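Showing chain A:
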Amino acid sequence: MKLELGFIKINDVQFSNECAVKDGILYVNPEEVKEYVYDYDDVKQFVKSISFDIAKPGESVRITPVKDVIEPRCKVEGPGVIFPGVMNHKVDTVGSGRTHVLKGAAVVTAGKIVGFQEGLIDMTGPGAQYTPFSKTLNIVMVCEPVEGTKQHDYERAVRFAGLRAAGFIGQIGKNVEPDEIKTYETLGIKEGIEKYPNLPRVGYVHMLQTQGLLHDTYVYGVDAKRIVATLINPTETMDGAILSGNCVSACDKNTTYHHLNNPVVAELFEEHGKTINYVCNIITNENVYLADKQRGSDWAAKLAKLLDLDAVIVSEEGFGNPDADLIMNCTKQEKQGIKTVLVTDEYAGQDGKSQGLADSDPLADAVVSGGNANMPVVLPPMDKIIGMTDYVDVCSGGHAGSLRPDGSIEAELQIITGATNEMGFNCMSAR
Partner candidate 1 sequence: MVKEIERVGIPVVHMCTITPISLTVGANRIIPTIAIPYPLGNPALPHDEEYALRYKLVSAAIKAFSVDIDKQTVFEV
Partner candidate 2 sequence: MKSPNRIRIVTNNPLVKQILSDWYTVEYYEDATYRDILVKVRDMVYNGYELFTHPMAGSVKPNETMYKSIVVGTDQKGTDIDHCKLMMNALITCDKFKPTGVQYSDYHYKDFQLIDYTLLCGALDFDAIAGLSKANM
């Protein structure tokens, strides 16, 4: 499957009466976006108000509580739509043809869903270095629920609102000439073996967080709790085949932006045809039921064997029980002779002295770490808050008094969106 990504470089975002891209500036009319977002029952019914704001790199701005970050993209050629299976129920297989990307821009959804809230993005200061979203031009949507809305209805409404906004804004780039076009292509099994007879066959075992409210992931609109491990073309993920429905533990949850820009996919493509033959992705879930964990890792191993893979990268999402899935995915692959590298993060305690993973095995001898999520950080006050800081104390990584009277925050790294990403999105690590 072959996909062209056309990158339209966005250097600035401004609110305007029109929607357009001119000279690298993205003009967005928030009223138009709002109208489109609201033109959907699930949103209309549960979202009382949406306010828009813009946060740019270097500004003294703090966004919290962050739910999801989404990159605006649109399908230009080829079947399907961005985020298949979600909006208009179209489930055509995506990942081929051409897709335009408004590179440098992002839609950030924020707002309260439950009583404890997660996720913070600082656009400047010491916190900014930990989150990739301090470097994007963020169009922030703060959502307010209709009185009496149930948490799960509201979670879905905010999720859809963000996807609709990103989809709408993505469309602005449909007829814009991209600054750069990159082509990604993986081959069928036979074709790949013929074309790259001497290259090792490499796959990517992509673990998805699938546990419950604020802990879910969707594949073509399907709640991934209910899938068995399956195959997906890497290019499908670039068209939004995988969506985030989770935000608890902000530091190591994969936002939709991460899924669209999956760094493992990108880096494997970099080597594809040179040192490796990148065959495909295997998606598997992280369920709570132990038999599901066993089945998921068994199937991922079975599929890898079926594809005659020589090696896989395994990425994790979340804290605690996914460590069990990670280790099972490692040992089952290794035991059938498939070499593995794992990507994870650590909870080594504030002093860095504790055992960082809840499970371990000597076969896991090649691990990349996204850092210790328990590391204490102090975030100075910002001039402007988008959203509300009322929930800082009750965030993962917060404690009583985390939010200080002067507006500064003392907390663990856990609180920062994407800080210890377990797909290897960041440079941070630990030793």
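Quick note on the criterion: a residue touches a chain if its C-beta (ideal position, glycine included) is under 8 Å from a C-beta of that chain, and two chains touch if they have at least 3 such contacts; residues count from 1.
The set was built so that all candidates are chains of the complex that A comes from, given by their letters.
For clarity, every value in this text was computed on a predicted model and none was experimentally measured.
Student: Looking at the complex, which candidate is in contact with chain A: 1 or 2?
Tutor: Contact with chain A is made by candidate 2.
Student: Report the residues of chain A in contact with candidate 2 in the complex, numbered from low to high.
Tutor: 114-116, 150-152, 209-216, 225, 246, 248-249, 252-253, 287-293, 318-321, 324, 347, 349-350, 354-355, 358-359, 393-394, 396, 398-401, 414
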